[in-house]
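Some notes on the structure that comes next.
One protein chain is absent from this view; the other protein chains keep their places.
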Amino acid sequence: MKRFALAPHLIGLYPLGMMVIFFLGPLAFMIVVSFYLRDPLGFYKVDFTWENYGKFFSSFYYSVSLRSIWTSALASLLTVALAFPAIYVITDMRRKWQLAWVIGLLALMCLSEVVIGFAWVILMSESAGIPRLLGWLGLWEDPRSLSPSRLAMLIGMVSLGFSLVALMFFPQLSQRDRSIEEAAQTLGTPPAQVFFRIVLPIFRPGLAASLVTMFVYYLGVYVMPTMLGRPQDWNMSVIITDKAVEQANMPLGAALAVIMLIFTVLLIGGFALATRKEGAK
Amino acid sequence: MAQLSFNSIGRTYGEFTALSDVNLEIGSGEFICLLGPSGCGKTTLLRILAGLETTTRGAVHLNGEDFSNVPCHQRNIGMVFQSLALFPHLSVGENIAYGLDVRGVDKKARHARAEELTALVGLPGLSDRPVSALSGGQRQRVAIARALAIEPVLFLMDEPFSALDAGLREHLQIEVKKLQRKLGVTTLFVTHDQNEAMSIADRIVILNDGVIEQAGTPTEVYARPQSEFVANFMGTNNVLDVEFVPGADVIWNGISLGRPSGEMATLSGKRKLSVRPEYLQLAPVGTTGTGMLGTVEFVRLLGAQVETELTVAGHRIIDTMISDRPPAFGEGDRAEILIKLDHAWVIPS
Partner (left out) sequence: MTGLLKRLFIWTIAAGLILPFAVVFGVSINAESNIAFPPTEFSGRWYIMLLTESDWLIPIGNSFTIAFFAALIAVSIALAANYVLWRLNSGFGRAIFALGIGPFLLPPIIIAMGASVFWAEAGWYGRMEATIISHGVFFVTLPLVVISRGFAALSDDVIDASRIMGATPRQTFTKVILPLVAPYVVTGYVLVAIISVNEYLISYMVSGFAVETLPIRIFNNVRYGYSPVVASAAMGFAFITVLSLLALSMVTDLLKLLGARRD
């Protein structure tokens, strides 16, 4: 029979208060504003209309949504396909090298989208980057900048998320029981097949979770598409910001953001439910 | 099935020497225990045999052929790891049949073989269970079955029972020994527990600091230790620095231990004498005329035995006797100690 401890509950009011006021508050406000009307002179006119949501069901926003989903899914798949094997190799390295990699990955993870995007802009530029190198080598006659383009945007996105996935899998892969892979070898599995036959199946749940996490993450990138992609490559996040700020239509931006929020919550919720069912089996 | 030889095996990791000049011959069907304290190199040796480690020097030969160049997955070895290393994403039956799956055996044959082995190790009907649903002892059996399913030329076990309760451990030790006798597969079993080694080994190979101290049957290593390390490592022992004088008594710390007979009578000079506690006798003061007099420090009542620890001239002497009667001496008592010299063993230098 535990006594009710007052002090921790009082202490708990601080984080609770902060999160409710400054995290849930803004979300609530956004939902409210999505029903307002646009005011060209200010932010918005207080009203109640479904007009903003209605605008979503036009072909423009549909195609942007589909494009967002397609690009995010592709980027997510590429990132996990590269980062998981990479961190698998890294966790078997000597401690010294692991630390170097981890610092590098942490730095990349913390580094601004803006800086990483900028770096790729330069690398893809005709005066300083790969096109220039290929031109200098004689492999490309009239080198042009490789960005903005869908490929450049994808590469930028993958380099952005790579470190996240790698660091997400670091604990599990570092602490894994390596004798399972050794056992597979003694039983006759050639070393090259051990990763595909044993490691991947064991990590299937984690891989699925990271694919979903990165999908949501990539839905939300703003800087990469803007810096490295053409307007026809832009995803929903860019469009939302564009509408809200550049075109001074915050209610519309809010409505689109709410739709995105609902989609994200449904996706994460659905996935969480699916994993719980799998676990209970 | 297999005749195995380790020839001048050496393994270093930078500054650290794990194994140096290990030579060993193992006959087909033998059950060998690699025994020693942590860091002695026993697991390294096993892993070299499995192909999970390479040698810095020397080679392993199987049936006369150099094994060293054969990659791990082609060695046809069955190994049980300390953590068992069962595949968590496969069922019991799939785990056991894994080695066959990799060899391209068809589903029906795999299933049959898995059933055969679950029966052999005493787990009938559990083929479809996930491994997470099994108890510790059951998981052990699955690991053993999995290793044996491929009909390996060698069966290796790396301290498989160290995490189990004493009762379960003893039970499994006996089962593994019986199984091995039935199948006749050459087996190497790594352990740090000498009781375990004594129970099940045909021969015990004792390692210390990367070298083999002695390889022999349990009786040999116990009664006739070839080094002071072995004498002290196997069971409880009294190792005394004595001096032999031909034609006279054996002297220890100025005390006479008696007149040696037989081979011992021919020795002269300083030697180490191994006297097992069961070959000492305690008597009340003034009854035997021996010069060895000690004070009882501690008495251990171990159920079947009584172990008495005494101090003699600053040295610790241990005596054991069967507890068919209550111990005659308690803490603080003085007692005389008789040594049965013909049961003592001179450790070769």
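Here the chain labels run A and B in written order, and each chain numbers its own residues starting at 1.
The rule we apply is simple: a contact is a pair of C-beta atoms (placed from the backbone, for glycine too) under 8 Å apart; a residue touches a chain by one contact, two chains touch by 3 or more.
All of these numbers come straight from a predicted model, not from anything done at the bench.
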item: Neighbouring shown chains of the undisplayed chain, as defined at the top; value: A
item: Option touching the unshown chain, where A:L66, A:V114 or A:L273 are the choices; value: A:V114
item: Chain not shown, touching residues in chain A; value: 5, 7-9, 11-12, 14-16, 18-20, 22-27, 29-30, 33, 43, 82, 85-86, 89-91, 95, 98-99, 102-104, 106-108, 110-123, 125, 127-129, 132, 159, 162, 167, 170-172, 174-175, 191-192, 216-217, 219-220, 222-223, 226-227, 236-237, 240-241, 244-245, 250, 253-254, 257, 260-261, 264, 268
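Just so we're on the same page, only the chains that are shown with their structure count from here on.
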item: Between chain B and chain A, distance of the C-alpha-averaged centres to the nearest whole Å; value: 55
item: Residues of chain B defined as touching chain A within the complex; value: 50-52, 71-79, 81-83, 85-89, 98-99, 102-103, 146-147, 150
item: Chain B partner contacts - residues on chain A that touch it in the complex; value: 177, 179-180, 182-191, 197-198, 201-202, 204
